[in-house]
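Yeah, one chain of the complex is gone here, protein chain that is, but the others are all in their spots.
Right, chain A next:
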Amino acid sequence: MTLTGRCRVLVVEDEFLVALQIENDLAAAGYTVVGPFTSLSASIAASRAEHFEIATLDLNLRGEFVYPLIDELVARCIPILLLTGYADSDLPERFRALPRLGKPFDGSLLVRKIAELLPAE
C-alpha cells in the first residue's frame, strides 16, 4: 500500500456523510484524502494549494456547480472522477465524456475507478 499511500486524492463533496464514506473507502484503500472540501471557492483554493494526483468531485456544492474547477483541472491534465447523482443529460456537453460514478456508489467500485484513472507507474 506504499504505492497508493503516496497517492493523494482531492475530495470535493458538500455532503458530510457522503464525504465521510468516500474518505473511509479511500483511506481503507491506502489513499490519502485531501479534503473533503464542501464549497466551490474552498475547493478551487485547495486545488491550487495542495498537491494531489486525482480528484473526485461532486457537481453541486450547495447550489454551486464545480464546472470552473473541472475546467481548471482538465487544463492541468489532472484526472477527474465525477461523483454525482445527476444524469448524463443534466451535464454540460463538454463534461459528458468525463469519468463519472453515480450516487449512491459502491466503495470498492470507487476505489477501482480511481486506480484505473491514475497513470500507470
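Just so it is clear, a residue touches a chain if its C-beta (ideal position, glycine included) is under 8 Å from a C-beta of that chain, and two chains touch if they have at least 3 such contacts; residues count from 1.
We take it that contacts and distances are computed from a predicted model.
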| item | value |
| --- | --- |
| Complex member absent from the view - protein name from UniProt, among "Blue-light-activated histidine kinase", "Branched-chain amino acid ABC transporter permease", "Transmembrane protein" or "HTH LytTR-type domain-containing protein" | "Blue-light-activated histidine kinase" |
| In chain A, positions touching the absent partner | 14-21, 24, 36, 38, 59-60, 62, 84-87, 90, 102-105 |
